[in-house]
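Missing here: one protein chain of the complex. Every other protein chain is in place.
Right after this comes chain A.
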């Protein structure tokens, strides 16, 4: 295994940053997130980031095209996007799995989302194993291995004082070879993962949910939800967006931004008809989407067990508790 002592991590990142935009997990005050590496930053390898890395491919707001109006004439022009080659360094298994979900949404089913694709194609992924799950983590229950991220180009391991790297794709091989002189070849064994505090048994859940659209549990579980949308914004797999625009004088631009099916406006139509008029329908949609619809459409669950929604919901909505309720519900 190629290893480097943690005290030399900055040197590795600094060297990589000459060839790539390198995104690393960094903590500032209460928020941790992936930001472009620059000298002097402290990489935070403790636990997962508070904000998911989805904004790297799917920014919270993203300009789509600009327009200019002159009388009845309308000019439309694309923004020329200069996408750099980039490396995401230190991404966890759960967030790697979420990228797989996002790939399915944005790159399959007939259309490719060009905004997503340009960034995704230029990205190398260096995953980092988890050894100490946080209180709200349950990725193992979702079928993930916290030490082996699906789809990573390089799997990184936390070896205590050092970090170890194993290439998983030809691109990963190339990346490690490029900075080979910084690594020491060592026969290292990754540390064992500590046990999980949270568990969820998802076996049979999608099949059961197929029969639970009208079940009273949606009325119950939705009662305390505030509809604030924090769960969706923090979720690494949530991908709904709105398209909107701004105009100043005779010009403006269209942008897309994250949206959330927990908002009342989300499905409201012209004339005021809303197929999801109350919290009950909206909360139901959120959980059915994650635990049933997405599986039906794309073959996997839209939850990776990262636990962010559990950690940050202001009223303590807990998806593992809801999975439990579904398990126990009579149909």
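The definition used in the following text is that a residue touches a chain if its C-beta (ideal position, glycine included) is under 8 Å from a C-beta of that chain, and two chains touch if they have at least 3 such contacts; residues count from 1.
Keep in mind that, in the parts below, contacts and distances are computed from a predicted model.
Peer 1: UniProt names the one chain left off this complex as which of "Nucleotidyltransferase", "ABC transporter permease", "Putative xanthine dehydrogenase iron-sulfur binding subunit XdhC" or "Hydrogenase"?
Peer 2: "Hydrogenase"
Peer 1: Touching the hidden chain in the complete assembly: which of A:208, A:268 or A:325 does that?
Peer 2: Residue touching the chain left out of view: A:268.
Peer 1: Quick one: which of A:20, A:89, A:115 or A:233 touches the chain that's been left out?
Peer 2: Touches the omitted chain: A:115.
Peer 1: For the chain left out of this view, which of A:57, A:89 or A:106 touches it?
Peer 2: The missing chain is touched by A:106.
Peer 1: Tell me which stretches of chain A touch the chain missing from the display.
Peer 2: The list for chain A reads 64-65, 67, 69, 72-76, 78, 105-106, 109-111, 113-115, 213, 239-243, 245, 247, 252, 254, 256, 259, 261, 266-271, 273, 275-276, 281, 285, 288-289, 292-294, 296-297.
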